[in-house]
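One structure coming up, written as structure tokens, with questions to follow.
A protein chain is absent from this complex, but the other protein chains hold their places.
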Amino acid sequence: MRPEIKEYNFDWMMCSIMMAASKTADGSLKEYQRLCEYIPYFRGILDPFVQEGKPGISFLKLFSDYMNNIVTAHDQGKKVGMTTFCFSPAILYSIGVVPVTLEILSTLGALMWKRGTADYLDYCVEQGLTETACSAQRGAMGAYLAGLGSEIDFVVCDTPGVCDTNANSFAFAASYLDKPFYQLNYPQTLSDDRTEKYHIADYRAMIEFLEQQTGRKLDMDQLKEILEEIKIQDQLVADLEELHRLVPTPLPVIYNLMIYGGRFMFAGDHKYTRLLTEMLQAAGEKAKKGLSGLRSGKEKIRAFLCYIDHYSMNLKFYDWLDDHGIAHMGGILSRTFTAGSCYLDGLEGSAYAIDTSSMEAILNSIAQMNARMPMVRSIRGQYDKPGMWLDETLSLVKMFKVDCVIYNGTPGCRNTWGMVKPYAMDLEKHGYPTHIMNSDAFDDRVESWEATVERLDEFFNVRGLL
Amino acid sequence: MSRVAGCDVGSLTSKAVIMENNKILGWSIIKSKSDPEESANSAMQTALEKAGCTLDSIQYCVGTGYGRDRISFINETKSEIACHGMGAKWLVPSARTIIDIGGQDCKAIRIDKDGVVEKFITNDKCASGTGRFLEVMAKVLDIGLDELGDMTEKTETPITFASMCTVWAQADIIKYINSGYSVEDIGAGINAAMAKRVAMLANTVKIENDVCMTGGVAKNKGVVSTLEKVLGVRIRRVRKADPQIAGALGAALISQSKINNGGSK
Partner (left out) sequence: MMDAFYEAASKIDSQPIRSWKERGGKIVGYTCSYVPSEIFHAADILPVRLRGIETESMEIADAYFGPYICTFPKCILQLAGKGKYTFMDGVIITPGCDSMRRLDECWRKAGDTHPGIVPDFFYYFDVPHKTTEHGIQWFMEEINHMISALENQFNVSITPEKLQSSIREFNRGRKLLQELEDMRAKTDIVISGTDAYAVTMAGTVMHRNEFTVLLENLVKELKQKKAAKNDKRKRIMVIGSISDDISLIQLVEKENEAVVVAENLCFGVRYEGAEISENDDAVSALAHAYLGESKCPRMYGKYKERLASLKQIIDRTHIDGVIMQNVRFCDLHGSENGLFERDLEKEGIPCLRIEREYGPLVETGRLKMRIDAFFERLYK
């Protein structure tokens, strides 16, 4: 890590950037435009959000609040838990824990900084983590290993059995920092009785762990309130998903990130409800007029990101899609899989329902919901087993009238790289042109943007999609 | 009087050093041939000629480098790590951390005050972070290796290279050339990419001052100055001899200590 980087606290730095960013649009348009002249590096990433109007600005405020929570957690007498994006923060909020979700912070760093999180990525390696470990965690983890962030009180993750590389990084961080660690471990199956029982037993043991770490009892009333709010949020997302089915889709490319980003940060929080309401309103208006969500206004083709997005280089990937008239039809992160969603035909076991009628029901609901968070839901078992990655993809591409599928991940993803080739062969057999990107969603040193674009161009041209 | 030698048969170049009473009498750097034995003979011959002496007069010789087991005229072999440690110590007596970038590998070595290796790490097998990377990139830019080193100080706006993969970086460079970027910006970008890659390795062994660089890439001013920035330390320049001969030099120094401890041919 360069010595000058060590001079700055990572999460404070993120916090002040996001706070400033969220306020840029508070003044007049002229003021905003003038301001942009002074921020040549950040303009590229700030503008796409501001251009989205209210929802975009609310999303920036969400980030700002999220970061603010982290840096002020200890002052407010709260514990700080390091965790992962596919773990619902609802339970942490209901026991007064502030989540430091590494992937969210890695994403922020990757998309905001010209140099990305290179220094933190490499710092992990210098401290003994393998270079092949996933950049999604490494990008922010380096800062916490170096003591450049809020002190972590404990680590909790839910990826063992689903993504070993992820789980391993969290286990490493816990050992390195000498902090308590709890892992929710998911079996390779999802929805049979035996698995559901295991989910519940494991989740309850985790609650005990959280109670020990915080010295607090889980507040059931608060948890109930949070779950009720999640119900509302899930309904709003379902409404957005309905709009997403329209051709052209009225949802801008960036909405996908906003839907899941908001959920990973603030599931069950009013702020996220407000964001979704604004998004629904904006998209609804476009839908009424039959407009595409793309900036060009012309949807030529619909692409499904079967895994994750590409966050580095100022979200250039999103711009590229937009510029080419390609609508982003979501990915593994975008859908909630709440009961009643339109794409559940044949995937019923993948859905969760929230029942707050009793204490028992509340605990079971959140355990089953957590087990159906993105990734831990559909890439736990063999990809071609019922309800797993292939089934889920086929259901979604059909429901959202998708023309082609794009895989993007990180070279650290042992899990998907172990099956993406046969998975892609199967999708092709079902008639979906499928492109496997070699780049790293969080580390643009792996494959240059130029090379990435060249391969994307080639795919869309050779396959006659554009 | 003790006359000793060291011979380092590397993958791209072979080096030999003849020493007498802690002074370098003669040295050589030649391009390695397909047969390591031949490379060793040729490097040694050149060094002997420069020193103005014959092989018979050498009392002890240590071999090192990839081809060390194939050298016919040596008394024993030592690993490159140990030799580079010793060699660097002689070149920069205050050195505790050595970054050696050779043709096909890169090492970071931490030594104690006597030049004995405490900790080391080497790069993994691909060409990224090695001299070979720079060589390939210079070729694509159609400039000499020396010129590439000068690029860093000639520009304020180096390109940030994405990939350190030799194959992909080549493709990127061609793209930048075609897009009209200056050779200086591209060259400086290459040096910076190299420096960043190597910095990670150096940080892994936990740097202690002073730091010095050996190996052919130590002659690339751009890499050295960028590395200083990235690591936040001053890198002591090697002035007593060509930094590329550090391995052979270390081998000769080990020979010398053998003689002093009573060994002989």
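The chains carry the letters A and B, assigned in the order they are written, with residues numbered from 1 in each.
The rule we apply is simple: a contact is a pair of C-beta atoms (placed from the backbone, for glycine too) under 8 Å apart; a residue touches a chain by one contact, two chains touch by 3 or more.
Because the structure is predicted, anything quoted here is derived from the model rather than measured.
Undergrad: Touching the left-out chain: which of A:I45, A:C86, A:L148 or A:C163?
TA: Candidates A:I45, A:C86, A:L148 or A:C163; residue touching the omitted chain: A:C163.
Undergrad: Of the residues listed, A:M1, A:C86 or A:L129, which one is in contact with the missing chain?
TA: Of these options, the touching residue for the absent chain is A:L129.
Undergrad: Which listed residue (B:W90, B:F120 or B:F161) would be found touching the missing chain in the intact complex?
TA: Of these options, the touching residue for the absent chain is B:F120.
Undergrad: So one chain is hidden, and I want to know which residue out of A:V247, A:A339 or A:M425 touches that hidden chain in the complete assembly.
TA: A:M425
Undergrad: Would you indicate which residue among A:S22, A:S58, A:S88 or A:T189 is in contact with the undisplayed chain?
TA: Spelled out, the listed residue whose C-beta touches the missing chain is A:T189.
Undergrad: Consider the whole complex, including the chain that is not shown, and state which of B:S2, B:Q45 or B:S79 touches that chain.
TA: B:S79
Undergrad: Suppose we count only contacts with the excluded chain; which residues of chain A make the list?
TA: Output for chain A: 127-130, 132-133, 160-161, 163-165, 167-172, 174-176, 181-183, 185, 187-189, 194, 198, 201-202, 205, 382-384, 411-423, 425.
Undergrad: Provide the residue numbers of chain B that touch the chain removed from this figure.
TA: Residues of chain B in touch with the missing chain: 66, 78-82, 105, 116-122, 124-125.
We take it that only the chains that are shown with their structure count from here on.
Undergrad: What's the distance between the Cα centroids of chain A and chain B, rounded to whole Å?
TA: The computed centroid separation for chain A versus chain B comes out at 45 Å.
Undergrad: Mind pulling up the chain B residues that touch chain A in the complex?
TA: Interface residues on the chain B side: 160-165, 168-169, 171-172, 175, 196, 199-200, 203-204, 229-232.
Undergrad: Residues of chain A touching chain B in their complex?
TA: 1-4, 114-115, 118, 122-123, 125-126, 444-451, 454
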